[in-house]
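Take a look at this one; I'll ask things after.
Of the protein chains in this complex, all but one are displayed in their positions.
For clarity, chains are labelled A and B in written order, and residue numbers in each chain start from 1.
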Amino acid sequence: MGAIDGTVLDFKRLERLAMADTAVHRLDPRAKVLVTCAFIIAVVSFGRYELTPLFPFFIFPAVMIALGDLPPRYIAAKICLVLPFALAVGILNPLFDREVVLRLGPLGVSGGWISCASIAVRAMLTVGAALTLVGITGFPAICQALARLGMPQAFAVQLLFLYRYIFVLAEEGSRAARARELRSFGNKGVGVRSYGSLLGHLLVRTWQRAERIHMAMLARGFSGGFPLRRPSRFGAAEVLYLLGWSVFFIVLRLWNASQFLGALVMGICR
Amino acid sequence: MHMSDALLSPVVGGTMWAASAGAVAYCSAKVRAGLDERRVPLMGVLGAFIFAAQMINFSIPATGSSGHLGGGLLLAILLGPHAAFLTTASVLVVQALFFADGGLLALGCNIFNLGFFPAFIAYPLIYRRMVGEEPSPPRIAAAAVVSAVAGLQMGAFGVVLETVCSGISSLPFATFAAIMQPIHLAIGIVEGVATAAVVSFAFKARPEIVRGAPEARPAGNRPLRRVLLAFLVAALFTGGVVSRFASKDPDGLEWSIARITGKDDLKGPGRGVHTALAALQEKAALFPGYAFAKPAAPKKDGGDSTGTSVAGIVGGAMTLAVAFLSALLLKKRNWAA
Partner (left out) sequence: MSHHIVEVKNLRHVYPDGTVALRDISFRITHGESVAVIGANGAGKSTLLLHLNGYLTPTSGEIRIGDFPLTKATLPAIRRTVGMVFQDPDDQLFMPTVYEDVAFGPCNLGLSEEEVEARVEAALGRVGAGHLRSKPPYHLSGGEKKRVAIATALSMSPDILVMDEPTNGLDPFARRQLLGLLRDFHHTRIFTSHDLDMVAALCERTIVLHEGEVGADGPTAEIFRDDELLARCRLEKPLSMQGCPVCGKAP
């Protein structure tokens, strides 16, 4: 089935991107996770009608994408995919907030439109930051980072197991769905009954697989613990990275760089 | 529907993150303490199953559209509340990172909306009660539909509350609720039907899978959950409704300051660090003076009353989260002893 296969390919692509060897890739994942968190918090902390102060924040994902050798068009395409969902709610803002707050020549722009645009920009920034994080860090490393930042070990194990077996289950599910599709015509055969049966089978097989994995774990002496060790050091580069970006975000948060730049340029032009 | 970073404020996002993180920690400890080590591969693999299952559709007759499984309720039926919550949370984490479903800050909201309600409320309080001791396909189907609808209604309501409390969207509460709840009624029915279909099949093929959720619970658990639930409701009620009528009279501390100095609020020395810090605090604080930060454009209605209630609710939720966490930390230490 198209959806599943596409998803797995997507995973594999992001994985491959994460395995590159650039300076940012080599940074300790904890630093990258923390900076991304700081970024997102800074972005969402803006007031409803603040639009222009958000623009300078694009510097962060842009720089990271460049330094991390990530394909910008791919990231942009993924952002565009997700945008409609945030906008679905945001687009209603102009309906409920019609008071004009800005005049561009003859055009009156209502607060609703500004806040809607703000929502769109926020979506782009936050999604971009998340994807960039995965692209320069990779999922297993993010899990390790979270575990070292306090996430419970049991949950880290769960995340890693889940991730590892998504590939296997997606393939099984894809085969089953494809088999059903090849034997159904139009809308016949894709109803709830065949669905329940298909997923039911998949579920039973999944359960059996879990038993086999458990067998394999026992065969190698499993007794409850998971030795998840990974060498990592939080050195000068990481501290610089963390402090540098955090200060940058704080500055941008408190000072409207766009305004300043705009006024500067307009002052020069006069 | 997933909550999105773009519609979230740091306070609401942070609160829900704290709540979800606390719940994850609690469930992790519970799962680890339960001595069934088969759980570990099972949770991982079932999470992957749910992931794959969400991408397989079935056509809904008479509408021309298709539906698919969400999985929260199904996981609760297969694994029991605590393991199911963790599994749902893990699926959401992967979705947030790879598909930006929602966002990283909104993850806290989503884990709570989509994980907590099905696993800890819909499943034990509705599904289990309806199915009783002898599951049979019609009973399972009915219970699944009712529980799914209930769980999704609560989840949808969570999204509404979180969006409105964040204040980024201009949608009024009533309108948003009027849109979300009916949509999620439909989605809930679809979810219930899908869940019932899968569970019925599995029940016929391998009944022990469906009865697999742990029956026995340690004695102290139920009361704890009821207490917490009651606590939450009480806190929200007190915070939300009562503060609506909170007097506009100055708060305790401000009142004592006024008495001492004869003016509201001690004003710091005119220049220097103090002014700068005060200015910083003014700018950065989202709730200056406890009402919503007045957006740049003036609003027609006062909005003050709503601001106080919202602050009350948020404050109540935050204190609860803190209480929850401290309780967990203390509990953990008991086990280590």
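Observations
As a convention for this text, contacts are C-beta pairs under 8 Å (C-beta built on N, C-alpha and C of every residue); 3 or more make two chains touch, one makes a residue touch a chain.
Computed from a predicted structure; not experimentally measured.
The missing chain, though absent from the view, touches A when the full complex is examined.
Of the candidate positions A:Ile4, A:Val24 or A:Ile213, contact with the unshown chain belongs to A:Ile213. Among A:Pro29, A:Pro94, A:Pro140 or A:Gly200, the one in contact with the hidden chain is A:Pro140. Touching the chain that is not shown, out of A:Arg148, A:Arg164, A:Arg178 or A:His201: A:Arg164 (per the contact rule at the top).
With the whole complex as reference, residues 12, 15, 140, 160-161, 163-165, 167-168, 209, 212-213, 215-223, 225, 227-229 of subunit A touch the missing chain.
By definition in this document, only the chains that are shown with their structure count from here on.
Those residues of subunit B whose C-beta lies close enough to touch subunit A in the complex are 1-2, 4-10, 13-14, 24-25, 28-29, 31-32, 37-38, 40-49, 51-53, 55-59, 61, 66, 69, 86-87, 89-91, 93-94, 96-101, 103-105, 163, 167-172, 175-176, 193-194, 196-198, 200-202, 205-206, 209, 280, 283-284, 286, 293, 295-298, 300. By the touch criterion stated above, subunit A contacts subunit B in their complex at residues 1, 3-4, 7, 10-11, 14, 36-37, 40-41, 43-45, 47-50, 78-79, 82, 85-86, 89-90, 92-93, 96-97, 99, 101, 111-112, 115, 118-120, 122-123, 126-127, 129-131, 133-134, 139, 142, 151-155, 157-166, 168-170, 172-174, 176-177, 187, 190-204, 206-207, 209-211, 213-214, 217, 222-224, 253-254.
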